[in-house]
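Notes follow once the structure below has been shown.
Every protein chain except one is present and positioned as in the full complex.
Read from first to last, the chains carry the letters A and B; within each, the first residue is number 1.
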Amino acid sequence: MEANLDMQMNKALSVQLNQQGQLKHFLTIDELPRTLLEEILDTADSFIEVGQRSIKKVPLLRGKTVVNLFFEASTRTRTTFELAAKRLSADVINLDISTSATSKGESLSDTLQNLEAMASDMFIVRHAQSGAPHFIASQVCPEVAIINAGDGRHAHPTQAMLDMLTIRQRKQKFEGLVVAIVGDILHSRVARSQIRALRMLGAAEVRIIAPNTLIPCDAESLGVSIYRDMRNGLKDVDVIIMLRLQRERMEGALLPSEGEFFRVYGLDEEKLAYAKPDAIVMHPGPINRGVEIASEVADGPQSVILNQVTNGIAVRMAVMSMAMTGQIAAKSE
Amino acid sequence: MEANLDMQMNKALSVQLNQQGQLKHFLTIDELPRTLLEEILDTADSFIEVGQRSIKKVPLLRGKTVVNLFFEASTRTRTTFELAAKRLSADVINLDISTSATSKGESLSDTLQNLEAMASDMFIVRHAQSGAPHFIASQVCPEVAIINAGDGRHAHPTQAMLDMLTIRQRKQKFEGLVVAIVGDILHSRVARSQIRALRMLGAAEVRIIAPNTLIPCDAESLGVSIYRDMRNGLKDVDVIIMLRLQRERMEGALLPSEGEFFRVYGLDEEKLAYAKPDAIVMHPGPINRGVEIASEVADGPQSVILNQVTNGIAVRMAVMSMAMTGQIAAKSE
Partner (left out) sequence: MEANLDMQMNKALSVQLNQQGQLKHFLTIDELPRTLLEEILDTADSFIEVGQRSIKKVPLLRGKTVVNLFFEASTRTRTTFELAAKRLSADVINLDISTSATSKGESLSDTLQNLEAMASDMFIVRHAQSGAPHFIASQVCPEVAIINAGDGRHAHPTQAMLDMLTIRQRKQKFEGLVVAIVGDILHSRVARSQIRALRMLGAAEVRIIAPNTLIPCDAESLGVSIYRDMRNGLKDVDVIIMLRLQRERMEGALLPSEGEFFRVYGLDEEKLAYAKPDAIVMHPGPINRGVEIASEVADGPQSVILNQVTNGIAVRMAVMSMAMTGQIAAKSE
């Protein structure tokens, strides 16, 4: 599946949009036009206000059935989607597929078509296999709006968009920004989506900072500058995006030790001083304090880590409501 | 418990209905009058339309508390009841009793009376023991509406009723219909309910098709024709109901092998050709492709398998709302 991923992705645009160019699935930000990314950010901005209301609820998905299909456990991501769906007034069903339905020997596509026959409107899909949400959207259940909640090493597009929202809130625009992404680029499902979004939205330069062993072999083609030295890489940047060290994914000896990693690539106040004085510090969470980031920085005045969490709910509400609208329009095409 | 089941069932009618003859529990379709079965089908028909609305929600159970009491895990069945309850606007609590409450040494009836004292309105009960939902309805919590979601080998009445709804949608009426039920009759909690419902609703003939080892010893008394040869049994039938091969329930060597079973009792296009050209093919799911049914038939034009799933939500909404109404009326009797 990994092999024909690029070919699949070329068809992603037509899969994700209806004939009017509205989002009907949200699988990847690759190929999405800049105007659509900006529409997502603008819509999310309007939902930020909902989270501050006394009654945090809008009726946009009232009477819709949203199914959390987690083939890979992730309590944190599931919770954010569940909260977003409930604030849109949807009915939410949580299915932990890894432990249940398929145990009776039913095929994946039979399980999904059964859920579709129950008049489900939206699947939130998390899967260890790259391309799984795309396959479901294009082949199995094209009439159900599919939202990618992370697939293999491929993409985690709502995470990338909440990062973009956070940057825009603090820096107003992307033009002229220098952004550094630091850490385990190789195993990150977010980094590719971030690079794509930053370039599409007009960032001046995207740098990746990592040891050789954690840089993907096709990094050059992504249009980024590559740094092995963190102090050089952070010089005069506007935004620092720290990645999580995915300890559970590392195979063998890609790294010497956590202590050694922190010494060279961990963000502390000394290294942070190389960035612009008003640079912001981001991290997708959960944080490994003292491994990729020092507590003084994570809790410091330049950190926007908790803003990212708040924005995550708003971005998920945005793509869910937009995809539902586009999917409904597609059915009457 | 299995021993006095028949005696218990004779009292089922008075347990299931209030003094006006309205449903107040839904435990089994045995003894229910034909008019009530037809009322369930008519009510379900009206809920089919709700599933096609933009806002799939009616306020019939608003402010009611529905507890899913699953003493035996079944994600699929639980999900359909949870969805049906939410579309009726109920508050739903899921309790996996097999793993939780009784672990502190509390008796079953204490657990249930506690839930009743919390002002629960309805229990959806799944239990490995035949008669358990009936026992709860008659002895433990008679003021809570009890819906049987499958008990031992005894009954799975909402499954049988969704099958009846699917047949009526396609064939308009039951009079004159010849229906074949194929496969593991012996271990099926659905087959008995189906036979009962088909005869009550006026089907001309019900055939069961199975090897000797999978035919219950009291089959003659059920008023069905028995076939060991599938081609003979399918000749000129209007409806084919395939049963699931309950591999997890089979004890010892009742069957030679799955491949051999498929050769003799699996439904493929060749055997299907013996039925009427407009015969419909049904299966309760989850499907074992290539064991009891070929993919070409399961996905073919005569298959109504996914319609059954859609109808399952509507039938569950129907019996839940009817039993709630009848239970409330019973309290003021």
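What to note about this one:
What we mean here is this: a contact is a pair of C-beta atoms (placed from the backbone, for glycine too) under 8 Å apart; a residue touches a chain by one contact, two chains touch by 3 or more.
Being a predicted model, the structure only gives us computed values, none of them experimental.
Among B:Leu95, B:Ile226, B:Leu306 or B:Ala329, the one in contact with the hidden chain is B:Leu95. Screening A:Gln20, A:Thr79, A:Gln139 or A:Asn232 for touch with the missing chain picks out A:Thr79. Those residues of chain B that touch the chain absent from the view are 62-65, 91, 93, 95, 100-101, 104-107, 110-111, 113-119, 328.
Chain A meets the missing chain through residues 51-57, 73, 75-76, 79-80, 82-83, 86-87, 247-248, 285-289, 306-307, 309-310, 312-313.
We take it that only the chains that are shown with their structure count from here on.
Chain A and chain B have CA centres that are 42 Å apart.
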